[in-house]
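Everything on this sheet refers to the single structure shown next.
The complex appears here minus one protein chain, its other protein chains still in place.
After this line comes chain A, so read on.
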Amino acid sequence: MTQTVSPEHVLLSQVPMINRLFRFQWEPASECHVLLYPEGMVRLNESAGAILTHVDGQSSVNAIISKLQQEFPEGGEDLIQDVIDFFTEAHNELHWIEFT
């Protein structure tokens, strides 16, 4: 099967927010961030957790990238692409994210 619709591109100026079906929080007993939704839970890896921590419905993707660069100066050039890829997948496939 060929993909007929090309995935939507995430723009740096867009402002992400967490889909109302999900709640993002830190789980002390598991020591990781999670997304909770009706009768289910996704455990997030460290980078997904770090990115979503900055999703507040106010900050643009660009602003989130700057904050992460300050937090993880060792992230280098890859960081920008990683964040964009994450938002693309989180929006288009996983529906964790909506854009305001």
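In the analysis below, contacts are C-beta pairs under 8 Å (C-beta built on N, C-alpha and C of every residue); 3 or more make two chains touch, one makes a residue touch a chain; residues count from 1.
One rule holds in what follows: contacts and distances are computed from a predicted model.
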### Query
Which of the following names does UniProt give to the chain that is not shown: "acetolactate synthase", "Carbon-monoxide dehydrogenase small subunit", "PqqA peptide cyclase" or "Chemotaxis protein methyltransferase CheR"?
"PqqA peptide cyclase"
### Query
If the hidden chain were put back, which of A:E31, A:D78 or A:E93 would touch it?
A:E31
### Query
Tell me, which residues in chain A touch the chain that this view leaves out?
20-21, 23, 25, 27, 29-32, 34, 36-41, 43, 45-46, 95
